[in-house]
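The other protein chains are all here in position, but one chain of the complex has been omitted.
All chains are identified by letter, namely A and B, in their written order; residue positions are counted from 1 within each chain.
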Amino acid sequence: MTGPRRAGPSYREASARRRLAAILDEGSFGELLGPTERVTSPHLAALDLPVAFDDGVVVGTGLLGGQPVLGASQEGRFLGGAVGEVHGAKLTGLLRRALAERPAAVLLLLDTGGVRLQEANAGIVAVSEVMRAVLAVRAAGIPVLALVGGAWGCFGGMGIVARCCDGVLMSEEARMGISGPDVIEATRGVEELDASDRAMVWRTWGGKHRVLLGEADRLLEDSLPAFREAARQLVGRARPLTLAALEAEQAWLARRLADLGGSADALDAWRSAGVDEPERLPLLEPPAWSAAVAGARRVRP
Amino acid sequence: MTRTWDTVRRNRAARLERARAVGHGRWVEADRMPALLEALLEPGDRVCLEGNNQKQADFLARALARVDPARVHDLHLVQSVVALPEHLTLFERGIGRRLDFSFSGPQAVRLAQLAGGGKLEIGAIHTYLELYARYFIDLTPRVALVAAQAADREGNLYTGPNTEDTPAIVEATAFKDGLVVVQVNERVDRLPRVDIPAGWVDFITVAPTASTIEPLFTRDPAHIGEVQVLMAMMVIRGIYEEYGVQRLNHGIGFDTAAIELLLPTYAEGLGLKGKICSHWALNPHPTLIPAVESGFVESVHSFGSELGMEAYVAARPDVFFTGHDGSLRSNRAFSQVAGHYACDLFIGSTLQMDLAGNSSTATKSRITGFGGAPNMGCDARGRRHATPAWLKAGREGSTAAMPRGRKLVVQLLETFREHMEPAFVERLDAWDLAEAMRMELPPVMIHGDDVTHVVTEEGIANLLLCRSPEERADAIRGVAGYTPVGRSRSRSAVEALRGRGIVRRPEDLGIAVGEATRDLLAARSVKELVRWSGGLYDPPARFRSW
Partner (left out) sequence: MEHLVFELERTPGPAPRRAAVVVGVVASGNLEVLVEAGPFPDRCRAEIQTSATGFGDIWGAVLADFAARHPVAGLSLAVNDGGATPAVVALRLGQAFEEYTGRNP
């Protein structure tokens, strides 16, 4: 085939299991609590809804660049990657295992709308347990990385989890936030936000905006090798979780709010941040985009 | 007794005089449009309100819906597409009485209700070409309300990339002493090109908002599934390659978008570039971009344009029909003729098929109509030029001594639709609709005797090779999967048909089902289409994910 170069097999198109296997060194993945164990959601069964054998998340051990890591990968196509009780317990269990095994990193491949509404409080508790576990692992000096490149992106409580990690890797097609566009339109009205304006949605929640604001660390092409290589570079590189570090980050956020908080739209924010001709940013490929925003990008301390 | 031979012309003069008397010149203020229409129109007039599947004379439709029904009533509307709510408001208010049309898409349910409630008489549901033909025979409009992109001071019109039906409507109206009223988006000093000369136009208004264009033919490759990839592989292998199909039309939908996206990958891998799919009657589908860029496509003539494709088309004048200004010149009437007479193959999706191969998209509560598919999805009995694909189909389909070709008419359908609705049935829903609406003809989209191939996920049925109605029914059962119709088949009969090449499974075509993955698509997202176009394709905001 002639035509544009493809950086490699698409991350976005791949299943949760395929993503994790491709990020890790070939053949190194060992699944924990796999589908044959049939640890499925009792809540979904009680509601007479279909369950998944792995409750929508794949967890296990492996190597990345020869170093031992733990990994989890959410299946966005099953109930929007939403976190239920079992799903959340698998994530929390994996993070707790890290405290015992002390791997070089924990990789969270997130593809989720947040809490699984069908599981209500059990889901909310599960997400808060994941948050606490992430911070416990970081406090032990083990880096936790969030990889966001799926069709659902990363929203709700899991958006907070991603931002509790040492680093976030995103493709530009991925989105990250707390409330998503549909939720905002439903609660505040279409005058506040038109969720069908997809260009605006991606300007606001997409990878480019998140990296420009310093909420994600790298903007990647939508390919499995790109995510693997970027994750490999961050293995073993923990960000300090100290009071001083948190205070520095808080000051950095306050400064960002003061500088950009008045922006009506992402385009305004990009202009205020010092980007020339911000209208062209959405069409630039990651390398050209990185060059165009080099001076304007906010970088998390 | 002397007969007067110019009553229609005198009537035209009288109408123009009435308009002048209330102060209307050639240029009409937008807010005075309902008053102009009240002056021009007479009860019972036949009015053509331009509405295509993309471009709409929406401002004029709203103005007509606001006239006083005491003065203007019982109009006979003739129009290709009933798309806007205002089109039906006309009938609710009694301004309109009778309707001859071709397609009703989004208004299908309300149209059925109005027709059922006696507020609206349907003359007939046509195909596009058939309706345009009647504009020149027995449905000539007295007044035409049309849309153009721009007008110059003299009143020449520029229709832009979406010329669509305008020339056919204006020609029929202006040369039979009718009146032509046009809405334009802007008035300019110099037009990029003249599509309609000023002398054919009577009144012009600059509409307060630009006429709406719908991106109807854009299909996001992200939504193409593996089953559609599998069916597209079968079509390329079992039909395009088999017959050497060079000149064709694709229907709208994800099934045919999948075929377009497999040309630069699967078909190129089979060495088919230059051997299939060179000449098209097709709107500028974004999903055709990879095939154009990889050198499959030599020419494309279009019915209408497609939103976002303007710069791409302008940059590929060797492929598309463009004006000297660079923009696309579409023309639905000519493209339908091209699809009928100059194409060797039509392929489209359908919802329901019976055992005679008749197919329909009608259901009980909706009157959707036909559009243009039947014009292309039928054999052109008047065709007299030969091509290899046409001749081969003719040889397969006939045992007569006199050589004659056949159009390949291919119907694509998965055996079950969503919610496990079987696509193959003993009796089409079209019969029920015809009874409920007291129609003389059940609305059949493609008649069984025109269909040459049926493609499902299970395989291809070649109806050309069938020698009796029973054999055709067996062939259709042979690809009808687990539907009740499919499960009533005799295994031995289907195996016999397989032996004769009438039923062909993926494995008979050398296709491993496991190969049917989305990786075969030349583009898996709208963004990849933009990349293929070198940034020239500018998709509407709703198709972006960046």
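Just so it is clear, a contact is a pair of C-beta atoms (placed from the backbone, for glycine too) under 8 Å apart; a residue touches a chain by one contact, two chains touch by 3 or more.
Model, not experiment: these values are computed from the prediction.
Screening B:Asp189, B:Glu418 or B:Glu440 against the full complex identifies B:Glu418 as the residue touching the chain left out.
Across the entire complex, the residue among B:Gly51, B:Gly339 or B:Gly481 in touch with the chain not shown is B:Gly481. Interface residues of chain A with the unshown chain, by the touch rule above, are 15, 17, 34-36, 45, 48-54, 75, 77-78. Residue positions on chain B in contact with the hidden chain: 225-227, 230, 414-420, 456-458, 481-482, 487, 513-514, 516, in rising order.
Just so we're on the same page, only the chains that are shown with their structure count from here on.
Averaged C-alpha coordinates put the centre of chain A at 43 Å from the centre of chain B. Listing the residues of chain B that touch chain A in their complex gives 264-265, 268, 290, 293-295, 518-519, 522, 524-525, 527-528, 530-532, 535, 541-546.
For chain A in complex with chain B, the residues that touch the partner chain are 1-4, 9-10, 12-13, 172-173, 196-200, 202, 206, 208, 282-283.
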